[in-house]
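Submitted below is the structure of interest, expressed as structure tokens.
Note that one protein chain is taken out, while the other chains of the complex remain in position.
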Amino acid sequence: MDRPLRLITTSPVDQLARTIEALLVIASQPLSVEELAEASADERERVETALGLLSERYREGRSGIVLEQVAGGWAFRAAREAAEACGRLFERPVQRSLSQASLETLAIVAYLGPCTRPDIARIRGVAADSAVANLVERGLIAEAGREDGGGGAVRYRTTPLFERVFGLESLSELPRLDDLGGSADEIRDRLAAVAERRPA
Amino acid sequence: MDRPLRLITTSPVDQLARTIEALLVIASQPLSVEELAEASADERERVETALGLLSERYREGRSGIVLEQVAGGWAFRAAREAAEACGRLFERPVQRSLSQASLETLAIVAYLGPCTRPDIARIRGVAADSAVANLVERGLIAEAGREDGGGGAVRYRTTPLFERVFGLESLSELPRLDDLGGSADEIRDRLAAVAERRPA
Partner (left out) sequence: MPPVVVRELELDLDAFEGPFDLLLTLVLREELDLAEVDVAGIVVSFVERLAEREQLDLEACGEFLVLVAALLELKARGLFEEDADLAELEPEEAAEELARRLEEYRRMKEAAGWLFERLAREGDRFFRLGPAPLAPQPERRLGPQSPERLAEVIRLLAAEPPDVSLGHMALQFPPVAQFLERFRSLLARRRRVDFEEAVAGLSRVEVAVAFLALLDLRRSNEITIEQAAPFAPIRISATDVEGREPWIARSA
């Protein structure tokens, strides 16, 4: 039994239902009845009535979008019949290489040992926040305490996953950079000096 | 005239349309016709037909969910009539307005990108560092490699979020540069006139 026409009339509850559709389609979290009532400046009971209408409209077998009540409230999800297609969408192809920003940040952390975002930014000449966040999210670098015995900026080091991806038993197997300096500190100083001369 | 019933029959295109609804409701970015065809394991032409059906169903005034063509793909957004309700619950993608410096920098990157901070400073006549940092933080521009095959200044380009925020199907929707600004001849004439007044 289908009554989709109810949603497109102009009666007030249908208008409220459209507002709720709009709120749910842009939400990143399930929304509670209270949140929906507050955002739409309407009454709880009417929101519940509208949700009833929408549940009827957005249900398995009838729509690819399904309205579901979960722990935190209400949210849209993909219909089960589309599970295979959704699986294909989210199955990312294996990525062949990292972006220049990620690669530079990773190389700095790998060669110079635990370092902070300001350290990385100084050497690269640009802010490192998004590159660092990206590498942390991928599990290639991780936090390793703070500078100055705990009070300073967060330091980052490479992870075991990094060693696996780069085929290294340990960091000591990294290709040597003797031409740039004998120690990590020397290389760091050299990179920092070059960075200062680079055009902004 | 409304024909929502078409979407809930079991004819193949309607089933494909439901699959596409499902894909779009869980996607984080606009999906291109190619991506939709690949995920739904169907043909491009049929995907386009299904998108035509869905555009009719999810449009302003008829649904709280609106299907739009933006940033090189298709995406759901909230209906404009629900903007007030949405504003109560969510931040706008670009909540605070952009400064003149940021807008000019954004325009330069959109038209001339990928380009570096010195490139931008050269055109604006003012150092661009804080405007660039601001736009990167907002996700409207992003790093895109370095100049001179890797050793030079970092280049920037606009992101798909930029196109989404500005409601552009692609960068080619920006007005043509030739249509902007007056004629260069006018400025040249004025400079020539000044030069002529100067005693030799």
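Residue numbering begins at 1 within each chain, and the chains themselves are lettered A and B in the order written.
Assume a contact is a pair of C-beta atoms (placed from the backbone, for glycine too) under 8 Å apart; a residue touches a chain by one contact, two chains touch by 3 or more.
Because the structure is a prediction, the values reported are computed rather than measured.
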item: Option touching the unshown chain, where A:L36, A:L53, A:L98 or A:A128 are the choices; value: A:L98
item: Residue touching the undisplayed chain, where the options are B:V13, B:V33, B:V94 or B:A133; value: B:V94
item: Contact set of chain B toward the excluded chain (per top definition); value: 25-28, 75-78, 80, 82-83, 86-87, 90, 92-94, 97-98, 100-101, 103-104, 106-108, 110-111, 121-127, 146, 148, 150-152, 164-167, 174-175, 177, 180-182, 184, 187-188, 191-192, 194-195, 197-199
item: Chain A residues touching the omitted chain (full complex); value: 22, 25-30, 68, 70, 75-78, 86-87, 90-92, 94-98, 100, 103-104, 106-108, 110-111, 123-124, 137-138, 140, 165-168, 173-177, 179-180, 187, 190-191, 194-195, 197-199
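Definition applied: only the chains that are shown with their structure count from here on.
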item: Chain A and chain B, separation of their C-alpha mean positions in angstrom; value: 20
item: Chain B - residues contacting chain A, complex; value: 2, 4-5, 7-8, 15, 17-23, 25-27, 31, 35, 38-41, 62-65, 76-79, 81-82, 85-86, 88-90, 116-118, 121, 127, 129, 133, 136-137, 142-143, 145-146, 150, 152-154
